[in-house]
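Notes to accompany the following structure.
Only one protein chain is missing; all other protein chains are in place.
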Amino acid sequence: MSTKKNNEKIKVAICGGSGYTGIELLRILSGHPQVIVKAVTSEKSAGKSVGTLFPHLHKYSNLIYEPLDKTGLLKKADLFFLALPHGASQEAVNFFFSKGKRVIDLSADYRLSDPIVYEEWYGLPHKYPATLKKAVFGLPEIHRRNIRKAKLVANPGCYPTSAILGLLPAIKVRLIDVSSLIIDSKSGTTGAGRKADLAVSFCEVNEGFKAYAVGTHRHIPEIEQELSLAAGKDVTVNFTPHLLPVDRGILTTTYARLEKKIDAGMVEKIYRDTYKKEPFVRVLAHGLYPNIKNVKGTNYCDIGLKLNERTNTLIVITAIDNLVKGASGQAVQNMNIMLDVDETLALDTPAVFP
Amino acid sequence: MSTKKNNEKIKVAICGGSGYTGIELLRILSGHPQVIVKAVTSEKSAGKSVGTLFPHLHKYSNLIYEPLDKTGLLKKADLFFLALPHGASQEAVNFFFSKGKRVIDLSADYRLSDPIVYEEWYGLPHKYPATLKKAVFGLPEIHRRNIRKAKLVANPGCYPTSAILGLLPAIKVRLIDVSSLIIDSKSGTTGAGRKADLAVSFCEVNEGFKAYAVGTHRHIPEIEQELSLAAGKDVTVNFTPHLLPVDRGILTTTYARLEKKIDAGMVEKIYRDTYKKEPFVRVLAHGLYPNIKNVKGTNYCDIGLKLNERTNTLIVITAIDNLVKGASGQAVQNMNIMLDVDETLALDTPAVFP
Amino acid sequence: MSTKKNNEKIKVAICGGSGYTGIELLRILSGHPQVIVKAVTSEKSAGKSVGTLFPHLHKYSNLIYEPLDKTGLLKKADLFFLALPHGASQEAVNFFFSKGKRVIDLSADYRLSDPIVYEEWYGLPHKYPATLKKAVFGLPEIHRRNIRKAKLVANPGCYPTSAILGLLPAIKVRLIDVSSLIIDSKSGTTGAGRKADLAVSFCEVNEGFKAYAVGTHRHIPEIEQELSLAAGKDVTVNFTPHLLPVDRGILTTTYARLEKKIDAGMVEKIYRDTYKKEPFVRVLAHGLYPNIKNVKGTNYCDIGLKLNERTNTLIVITAIDNLVKGASGQAVQNMNIMLDVDETLALDTPAVFP
Partner (left out) sequence: MSTKKNNEKIKVAICGGSGYTGIELLRILSGHPQVIVKAVTSEKSAGKSVGTLFPHLHKYSNLIYEPLDKTGLLKKADLFFLALPHGASQEAVNFFFSKGKRVIDLSADYRLSDPIVYEEWYGLPHKYPATLKKAVFGLPEIHRRNIRKAKLVANPGCYPTSAILGLLPAIKVRLIDVSSLIIDSKSGTTGAGRKADLAVSFCEVNEGFKAYAVGTHRHIPEIEQELSLAAGKDVTVNFTPHLLPVDRGILTTTYARLEKKIDAGMVEKIYRDTYKKEPFVRVLAHGLYPNIKNVKGTNYCDIGLKLNERTNTLIVITAIDNLVKGASGQAVQNMNIMLDVDETLALDTPAVFP
């Protein structure tokens, strides 16, 4: 870790720090030379040491979970990560934002720019539409410029990150028919959160595999919002999530009909060109496909391409770690951009393979 | 096991009995009251006892692997299961068939009725086109009547079984646009066979997930052949297989654009009607989805349905055990049909869950 | 399944039928030709069909969970399996037993013959010491004769079954020093039961391994009771359970100092002789070791032996399926003995391997 003195570092707080995205933020930030975690909240674990509850975070033995006292937290940090449940985040984000703090919200509450769409999919009204207007969707590969000056970043969902990064280059050059998009995603079980729930108990998940929330998952409007923006017209997608018996990783396989004749080399070039300056997107050679195992614990998004000429279809396959590029890693990437420091700080360690 | 005397039982031989489909045949047949396994071949394991090599098959302690001596085998059995590698099966099938034996071939060699398509996908010519013409594609849900009188059954591939059973009802009633079929399959690792291969070593597969052979897998022509038959016109499909870090199971998620307006109840009815007499197909209520864990070790195919009205798409999800309904169980089902005994003999044990 | 008419079959009821041992009883009994399950209880799932809740048990679509109404159940069945939590079982067992029913109790409540030892380890007094005296410890390899005439069988714990079967032959011939016993056990996660509990959630268990309840597990007095009986003197054991990231299986590695000089062949002979008539114990050749994968879903106990002359130690390794020989399978074996039918009925299917 850096030898910089603590009092020179940026002070951050994590609200909701005992779930998987919360402890992943702590893990990543433990290697950040310019940031210090000054507070972390958890109602259930209040009073306990992070290092005791999570032995892998023994570096935080002196950091104690505290209840979410928003006013009390104000003086402790300059930047707030919120990893609270959807809905609960609305108010907390608005509070810290209104007090002039920088906020990175890992919930879904500020991702959908249209409050009507939000209400439609989340079943409750958005109480802070004015704040919502200030939020920037935190996918650096699309919105880096706005993230840089943002006070409030809505960190994307895990599935949307994997889907959007896969389809973006093809959509931008009008290569594919956006009315025919099929997004078939498979996620590791950390995606379901850290909870006591029979449905995610070991013996129910292990050696199993299933789809869920077919066509109804709340990440759908997020995907459609960003792809519509890229396409310049309304995009509607088929999205099917599946539950993989692994800890981490999302593999998303997308299918789209081609609008023009093209060869495989050209497809690869479009993807390489789009992402050539991106530190965390790795485009594989045409015909090679990513494996979630190669991105585990990292902020990378690996992309594989297949032009199927028999069927006139472009197949794009992306792999990310749902807790890193799909959540906490992307949040730190966004923080780095907001702070105008090296975007890869704390994020450039290789996967622990195998 | 049955108290019937051994000499009254049907005598069968298994050529290629030390791979995963071979030992699965032995496992299933060990519970069959009317069949006795008289010979099992393996070049590598010749001379060894089945029960010694595979402790779970200790009932076969006195059954010894022998080299594949076709002429010698003739007198030992009346019905032959062939679980030989593709290509190698061509000649052996022709031999036993030409000698008047009943043959169930688990390889791909006799599945494609058109020898030109075979050569195109398998890279070698078919040497026995006359025999090929006599082969029946062994999917009982489509070809039961022909299987009953067949001398040669080409047992379907695992992926094709899962894909065809899922799409068949919708295609038969012209519900879906067959030019838009997307078949996204995920298979357990036994699908790769029993072999010393770094690519399927534990540490490479475990906690991983990836696609392979995208748009080029050899099961594609098999799927297209049967779906074209059902559609009454040429069908071309997008097919993407993925490797799951589990022992057994295939989950196939298919997407098709709807040709007509319909409601969910009607879709479910179409599926229930199609399979109402099928002993091994279980149609779930609309909106419920199958899990491979519920079919592990069984011959069942579970089917889940989702009518997505937002996108005008029908999504069908099927789950089978790739080694049972996808291989050896279906082979025994075909045998039962050929022998005109109860089709479920040796096949109606519940999954070992969890 | 048998063609015997239902009204000729033995009627059984399962109290506590929605946990892993309960549904495993249902799975096994579904293949039993002489038994019919007439009732199954579950407070939480009352009113639901077994087949709906557990798709692999679709054969029981017409069997509905009901609340545990002891009096109402009396007329429904002749033999009762109790798979209730420890403590709760005390009264139910006493009730059915006092009404003249045959009872097989899968809880720990009637395993310890001394009520003082029971209270010491379970923290509550035994309210039915008179009934307790009538209970037979249901390990057929030791107590078959008494089981045959028993009205109440206390089905052994999973760890005790694996430990006792491994040590019994050596203790009976005074081969080992019983003051030095080390029992190191590793169990699959079904051993923890079916429950919503963070500690057994997929992401906590998967890719992990740990010991728990070291030297304090409640199965210790059970092991000591049976080994003391075999030794003819008080035996105290070191017992360490560990949690394996697999669904099923216990592997127990035991260490004991040798009391006499002996060779490996003789050790193997002692074990083979002890178990030569046992249908479910398979002694491997000296130097070969069992794998839980080979007994998964079966009632077998595989035993491996190693005479370590360098250290004067006998190492015995046993493998069972904790839900079968370690619970429900052994319960059915006990039932078969009590009913004086073939002891292997419903229990001789091979493992689903791999």
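Just so it is clear, A, B and C label the chains in written order, and each chain counts residues from 1 on its own.
As a convention for this text, contacts are C-beta pairs under 8 Å (C-beta built on N, C-alpha and C of every residue); 3 or more make two chains touch, one makes a residue touch a chain.
Please read all numbers here as calculations on a predicted model, not as lab measurements.
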For this session: Write down which of A:11, A:59 or A:286 is the residue touching the left-out chain.
Result: A:59
Problem set entry | Residue in contact with the excluded chain [from C:157, C:191, C:329 or C:354] | C:354
Exercise. Among B:30, B:131, B:161 or B:190, which one is in touch with the chain left out?
Worked result: B:190
For this session: Using the touch definition up top, pick the residue from C:186, C:219, C:282 or C:325 that touches the left-out chain.
Result: C:186
Seminar exercise, completed: Residues of chain B touching the missing chain are 20, 189-190, 194-198, 200-207, 245-247
Problem set entry | Touch list for chain A against the chain that is not drawn | 1, 20, 23, 27, 30-31, 54-59, 190, 207, 247-248, 282, 290-291, 294-298, 302, 348-354
Exercise. In the complete complex, which positions of chain C touch the hidden chain?
Worked result: 180, 182, 184, 186, 203-204, 206-212, 214-215, 236-238, 240, 242, 244-249, 251, 253, 255, 257, 287, 289-293, 296, 304, 306, 308, 310-311, 313, 315, 317, 319, 354
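As a convention for this text, only the chains that are shown with their structure count from here on.
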For this session: Starting from the mean Cα coordinates of chain B and chain C, work out the distance between those two points in Å.
Result: 36
Problem set entry | Touching two or more other chains - residues of chain B | 207, 247-248, 290-291, 296, 354
